[in-house]
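Here the complex is missing one protein chain, while the rest keep their positions.
We call the chains A, B and C, going by the order they appear; numbering starts again at 1 in every chain.
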Amino acid sequence: MSLEIPESLVISSDPLHPANLIPELCRTFYHLGWVTGTGGGICIRLDDKVYIAPSGVQKERIHPSHIFVLPYPQAFPNADRVFLRRPALDLKESACTPLFWNSFDLRGAGSCIHTHSQNAVMATLLWPGPVFTISHQEMIKGVRIGGVGAAMSYLDTLEVPIIENTPHEEDLRESMAEAMKKYPDAAAVLVRRHGVYVWGLDWQRAKTQTECLDYLFEVGVKMKLAGLQTVL
Amino acid sequence: MSLEIPESLVISSDPLHPANLIPELCRTFYHLGWVTGTGGGICIRLDDKVYIAPSGVQKERIHPSHIFVLPYPQAFPNADRVFLRRPALDLKESACTPLFWNSFDLRGAGSCIHTHSQNAVMATLLWPGPVFTISHQEMIKGVRIGGVGAAMSYLDTLEVPIIENTPHEEDLRESMAEAMKKYPDAAAVLVRRHGVYVWGLDWQRAKTQTECLDYLFEVGVKMKLAGLQTVL
Amino acid sequence: MSLEIPESLVISSDPLHPANLIPELCRTFYHLGWVTGTGGGICIRLDDKVYIAPSGVQKERIHPSHIFVLPYPQAFPNADRVFLRRPALDLKESACTPLFWNSFDLRGAGSCIHTHSQNAVMATLLWPGPVFTISHQEMIKGVRIGGVGAAMSYLDTLEVPIIENTPHEEDLRESMAEAMKKYPDAAAVLVRRHGVYVWGLDWQRAKTQTECLDYLFEVGVKMKLAGLQTVL
Partner (left out) sequence: MSLEIPESLVISSDPLHPANLIPELCRTFYHLGWVTGTGGGICIRLDDKVYIAPSGVQKERIHPSHIFVLPYPQAFPNADRVFLRRPALDLKESACTPLFWNSFDLRGAGSCIHTHSQNAVMATLLWPGPVFTISHQEMIKGVRIGGVGAAMSYLDTLEVPIIENTPHEEDLRESMAEAMKKYPDAAAVLVRRHGVYVWGLDWQRAKTQTECLDYLFEVGVKMKLAGLQTVL
C-alpha cells in the first residue's frame, strides 16, 4: 500500500499521460477554433480517475498542474463534488463536469470533449428542430453507434439530438441525459446556440469522432446554405 | 532607492512580463488575421506603467526591445506624450495610445486590444446603425459587463456601440469616449470599416473577451447572411 | 546478398525517406483539413517497395514505426495482400491500398494522395454529373496531363471524373479504374460525398498537384455559388 500524494497524479514524463495530453489537446482545439474565449473543455477517464481541464481559463495555456482529478464513480449533482487533486492555484472546476459524467454513466465513455465550434452552433441554428441529420457522407463512417459501439456505415443516417441551452451549464445535465436515452445510437449531443458534447471509449476516439462530427456539421451547413438536401 | 535604467523596463526572463507577452500575443493575433499589414495593437498596464507595441511595424515580428513604456496616469491629447522608455530604433509610437487611455480612464482597464478582424469590419457593415446586437449565444457569457465587471448572462443581449471612422486614428478618442459613456455596459467599441477596441482588467481577460466578441461578430455575420435573426 | 531485416525498412536518418516523409506530410495535410478524423492517406512507391500509412489512426500522430511496406508489383484484390513489413502494433492496413495501386498500374505513378477535403466533397455535390470541369485558371498549369505527363496549359480545360461512393472503400477499385481509362488525361478521380485521389510521378508532384486541384475545387465551388460560369 502506498500513500498517494495528490501532486503525483498530474506529474508524469509520459506525453500520453492525461495531465500532459489535456494541455496538448486543448492547444490543438484552440487552433481549430473550438475552445476560444475560455470556452469548451475535455476530460479523460482512466479506470477510477477522471482528469478535467479547469474552467474559465485560456484553454491553449493550460499546464499539467492546472488539472483537476476526480474519483469515478461519483454521483452528480446531488452529492458535493469530491476531488482527488485540486490545483494549488485559485482555479474553478469545470461546469461541464456533470455533463461529462453523463457520457461515463450512460455510455461507458472514457473521454468526453465539449466544443463551441461555430460549425456546431450554425448547425443548431439551421436545424431548428430537435435533431441534426445528414446522410451519404463518407465521414459518417468515422462515427460509432452510440459513440462507443461499432462504426457507422456509409448507408446509415447520422442523427445528433439538439437540446435547448440553459443559462447555467450544469442545468443541461438532465436534458442531455434524456436526449442520450431517447437517441441511444447518438454519438454526441448538440446544444442550441452553444456547442456540442462528443464522447468515445478513449481520448483518441473521442477526438477523432469530434473531428468527424465537426466536419459533418460544417459540410451540412454549407449544403443547407447552398440549397442542397442533406438527407437523401 | 535605485536609479532605474530605462532598458531594464523591457528586459525580463519572465515570459509573462509585458515586454515578452506583447510580442508573443501579437504573433498569435497575426495568425488569427487580427493584426496583419501592421494593423491593430495591444497595450498592457501594470500599476503606473503602460507597455505598448510600436506602430507601423509587422506585428508578428516585434521584439521586447521595440516596446514603448509610458507612465500612468497621463493626460491625452492635451499634454505632450511622456515616455519612460522609447526604443532605440526609429519606431513610431502607437496611434492607438489615446484610445487605449480611454479604457484605462473610463473603465479602469489593465489591457486593451485593437484588431482589424474582418469579422468586426463585416459586422459594422451589416449593422449600419450605431450598435451591434446579438442575443442567446453561449459565448456572451465570456464577456463582462462594461468589460471589467461581472460576467454577462446567457439571457443578456450583447450591445457593442459602433462609431464612425476618421482619417486619423487619434481623432477617434472623443467619439469612442462618448460611446463608452452612452453604453456603460459595453465591453468594446467597434469602429466602422476599421475594427474593434476591446479591454479587460488584465491581458488575460482583454484577450479572452476579444476572442468571445470576435466569435460573436463572426457568428452574427453568418446568421445575418443566412437570413437568421440575431436577437430573439 | 544481404538479409534485410524488416524494421530497417522504416528506420532512416534521412528526413526524405518515405517512412519519415509520410508522418510529416500527414501532419501537414491534417492542418489543411484533408485528413481529419482518421480519414485520407498517402502512399509513396520507391522502385519495388510501397510505403503506406495505416488506416483508422490519427493521421497527424503517425510515427515511422507505423508504416506498412508492400512489394510492387502485386495484384489486387484477387491475391492476399503481401507485406514486406507490418507494424508491431495492432494497426490496420489502409483500405485505400487497391486504389493507390490503380495509380501505379494504370499511370505509373510513384505516389498517391487521398483527401477528404471539403472542397473536393462540395465540388462533387455542386457538379452532380460524372465530371468536374473548370477552365481559364492559372493553377491548371500546376496539373499534369494524366497526372504524370506534361504540364497542362492555361488554355486547357481541366476535367476530373467523379465516381459514386460505395460503403466499402475497396469497392471503389473498379469504378476508379474505369474512370481513369475513360479519362486518360485526368490527374485525379473525385469520389462523390467522399473526397479525391490524386497521383504523381513522385511525392512532390503528387502533393503539389493535390494542392492545385484542391485550389481549383475551392475556387470552382466559390464561383458556382456566386453564379459565375466555371468553363468559358
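The working rule: contacts are C-beta pairs under 8 Å (C-beta built on N, C-alpha and C of every residue); 3 or more make two chains touch, one makes a residue touch a chain.
The shown structure was predicted, so the numbers you read here are calculated from the model rather than taken from an experiment.
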In the full complex, displayed partners of the excluded chain: B, C
Sole contact to the chain not displayed, among B:46, B:122 or B:145: B:122
Hidden partner chain, touching residue among B:39, B:110 or B:161: B:39
Residue among C:12, C:175 or C:208 that touches the chain left out of view: C:208
Chain not shown, touching residues in chain C: 136-139, 142, 153-155, 204, 207-209, 211-212, 215, 218-219, 222-223, 226, 228
Residues of chain B in contact with the chain not shown: 36-39, 58, 116, 118, 121-122, 125-126, 165-167, 191, 193-195, 225
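Rule of thumb we're sticking to: only the chains that are shown with their structure count from here on.
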Co-neighbours of chain B and chain A - touch as defined: none
Rigid-body rotation angle, chain C and chain A, from Cα fit (steps of 5°): 90
Chain separated most widely from chain B, comparing mean CA positions: C
Central chain (by mean CA position): A
Junction residues of chain A, two or more chains touched: none
